[in-house]
Every structure is written in structure tokens, then in C-alpha cells.
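Note that this complex is displayed minus one protein chain, with the remaining chains in position.
Think of it as A and B in the order they're written, each chain with its own count starting at 1.
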Amino acid sequence: MSTHKTILVTILILFVTQKSFAQQIENQKWEKIPIQYAIPIESHEIDLDLKFIKPIDYLLKPLLNLYRITISDADGSVCQFEPSCSQFFIAAVEETNFIEGLLLFSDRFQRDANVFNRMEYPLSKNRRLIDPVERYLSK
Amino acid sequence: MKLFFVLSLIFTFHITLKAQNNFDVKLSAQFNYAKEQFEKEEYFDAITEFKRLIFFDACKKFSYSANLFIAKSYSHGGFYKLAEEYFMRAARFSRSPRELYEVKLEALKMYLVSRDESKALNLISEITSRKDFLDFKNESMYWSGMAHLFFDHAEAAKMFFNQITTNEFELFNYVQFLNEICDSISANQKSVGTAKLLSYILPGAGQIYLGHYFSGILSFTWNALSIYLAADAFSSKRDFDGVMIMSLIWYRFYSGNIENTEKFAENFNSKVLNNWLNYLQFEYKGPKP
Partner (left out) sequence: MKFLAKLFLTFFYVNNLYPQSQFRDSSIYIYPFVKYLFCTGDYLRTSNELQRLIEMNQTSVNEDTLNFLLGKSFQKLEQYEKSDEYFSKFYNSPSPLKGFAIREYIKNQFLNKNDFYFYKLFSNAENYEWMEYFYTLKIAAKLRALSDSEIEKDLMNVRDISRQLFLAQHIAKMRLIEKKDPVTAGILSAIIPGSGKIYTEKYSDGIVSFLLTGIFGFLAYDNFSAGHKFRGWLFSGIGSFLYAGNIYGSIMSAKIFNSEKNDKYRNDLFDGLSKNNFFIDEIIFCP
């Protein structure tokens, strides 16, 4: 099996098995789940965001990808939060507009700088603090 | 007339016998039907039918088997907590050490497939230490070795395999082969410690040792650049700038370098292991989870 295929299948199976692990109550008739002996490997391929939806994407996305390749990968995962700060920024701009996205990012940056607020956020599986953009969109 | 008399006697006798065995026959029929569903991999239905069997089996004749089958079915569906519950019930109804052993073994297989290392290892230490399982020692060593292999402890696996000395053990040939797999894994994996040490001393070296050239060079460049800028700042008495550069720039790239090295090393080793795990899953003919 080629590595790419393995990784793809692994991620798919991880998705499926995670789903059924979470539900220990039977809600509907289920089928046998596929099993895989191989360990799921976190793919290290830097995911380049190549979806150009809005016009501003043509400016932002290449810059972001460049950032990811040269800086973000090399400096490790310093962001305590999930999604990471750069992902948060992109999601914020996509959900609102550039100005609001920038403001949300500024706020996120300040909250990141505050090392004393860690208890206020729920923990994710990877021991990161969960802080999605959805929380800050106008309700 | 005599024939008629004899036949009617046999007939009545047969009917009374049937009345007593009636329920047992029905239970056996139910058991066979349920087992059929299990063999057809219709696990949801199998569970329904085994539960039905348990409900009507007042004498608990089938309790061990039914609960064990239910546990295995839940395991196939990914409902591991429910499976554990039913494994425990099957254990309660086991009538011999061998039956209890089978339950533990099936539970172990489930933990291997669901990658629950702590539960698997706990179960192994229980299986290998119980006095009533001494008769099954070779089998226990086989499965202990298999489990350690699954969780990337090739050396430990070998230790267990080497405790199977008798070539009368039916799986002896398989054990030899598994030993070779362990050797191969140990030979091909790289030391995480060495890689990290290299990166601590010279940022980027660990990544290059692991074959990630671009990442290694990039890491080295950033570290070197930030140190150069900081040194430049300090030498021209711009201490504040120097401190800022060291803490905001250099530190990130140095710790990122270590983090990446560790990740690369672990991924590399996982790939080596996965190679063999895939073989075990698809080509290996011996007993496996």
C-alpha cells in the first residue's frame, strides 16, 4: 500500500472509529466497522490552503501559504489554542469580513498573550484549548 | 395388531420424551439461529437473538456462550464499553479455566484492535500471572508478544516469544517468524533520543538525520539568523532589541526545531511498524486479533 493511500485510509478509519467509540448507545441498526492494525500517523504534510473563494483570497492565501511553509512549520505549535492563530484569522475573515476578522484576530492575540486565562477554556484531545471562531460571531 | 400396539407404544413414549426435551430443543434451535447471524456478520441481529436466548434460558445453560457472542458482536461494531460489560458477564458464567481464558483472550484481542494499550497490558499481566492459566502458558506468551508488537515494543515482544521453548507448541513456527519481525523492526527504527540530541546541539541536524532535508535546513537558517541578529543587537548595545529577538524569535524556532525532530522520529518509527502491522493484518496466517 502506498504511504498516501495508507494515510488517507487511516484518517478515514480514524474518523469512523472515533464516531462509533463516542456512541455507546445504539440509536440505529449498525454494521460491522472496518478495523486497521496500522497506527494512525499524523500526516506532516503542510496543508496549503488552495481554495480561492472570495477575491481577497487571491491575495491572502498565497501569503498565508508562504507563511505556513517558511515560518509556521519551523516554529512548532506555539499556539495554545485550537484552531491555531493563523487558522483562526482565516476563518474569521471568511465568516465576516477583513476588518472584523482583523479585530477578532487582535482579540485572540491578546487572549493568547494572557497566560492566566487557560482554565477558562475547555481542553481538546490534543491538550489544546478549544476556542473556535463561531464563539465570537454575532448571535 | 401386535405391530400396531408396539408402534403406538413407541409413539406415546416418543411424544412424552419430546415434551420434556421440547424446550431444550427450542433453545438449541435459537442458539443455532443466533450463531448463524453471527457467522453471517449480521452482528446487530446476532445480539438480538442471543439476548432472546438468554431471556428464555432459565437454566443458564447457554449463558456463557451467548454473553461471549454478544461481547464479540459489540466489539465488531465498535461498541467497546458494551463489549466489556458482556465479557464480564461471560466470565461470570464460565464453567472452566479454559472458558474463562477464552473470554480474557477475546477481550485482549479487542483491546489490540481498539488500540487501548493500558487495558491490554493490564490484561496481559493478569493472564500471565494467574495460577489457573498455567496450562495455557505458551499461548499466553504468544499473545503477550503479539500485544507488545502491536504497541511498538519490539524488544519486549521478543522477550515473550523467547519464553516459548518447546517446539511442540503448535504455533512454534509462527513464533519464529514473529521473532524475525521484531528483529527487523528494531534494526530499521531510528533512535528518537539520538535525533533529539542532534537537534539540541545543532538545530536542523536531527531532521536531516531523519531524512527531512528541507525542514532541517530551514530550521538551521532561522536559528542561525535569529542568533546573528541578536548578537548584532547586543554588540551595538541595543539590549532591549536583543532580548526581544532571542525571546520572540529565536526561542520559537529552537523549540519548534526540537518538536519537529521528535515528531519526525516518531512518524518514521511508526511507519516502520505499520509496514509489519499491515503484513500481519493482510498476509499473516497465524492467530491474530
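Convention: a residue touches a chain if its C-beta (ideal position, glycine included) is under 8 Å from a C-beta of that chain, and two chains touch if they have at least 3 such contacts.
Model, not experiment: these values are computed from the prediction.
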Chain B residues touching the omitted chain (full complex)
3-4, 7-8, 11, 14-15, 18, 25-26, 29-30, 33, 47-49, 51-53, 55-56
Which residue numbers on chain A touch the omitted chain?
26-29, 100, 102-107, 109-111, 113-114, 116-117, 120, 135-136, 138-139
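Operating definition for what follows: only the chains that are shown with their structure count from here on.
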Roughly how far is chain A from chain B, centre to centre by C-alpha average, rounded to an integer in Å?
28
What residues on chain A touch chain B, complex-wise?
1, 3, 6, 17, 20-21, 23-24, 26, 29-33, 35-39, 41-42, 44, 70-71, 73-78
Would you tell me which residues of chain B are touching chain A in their complex?
41, 43-44, 76-82, 113-115, 150, 152, 215, 218-219, 222, 252-253, 255-260, 263-264, 267, 270-271, 273-274, 277-278, 280-281, 289
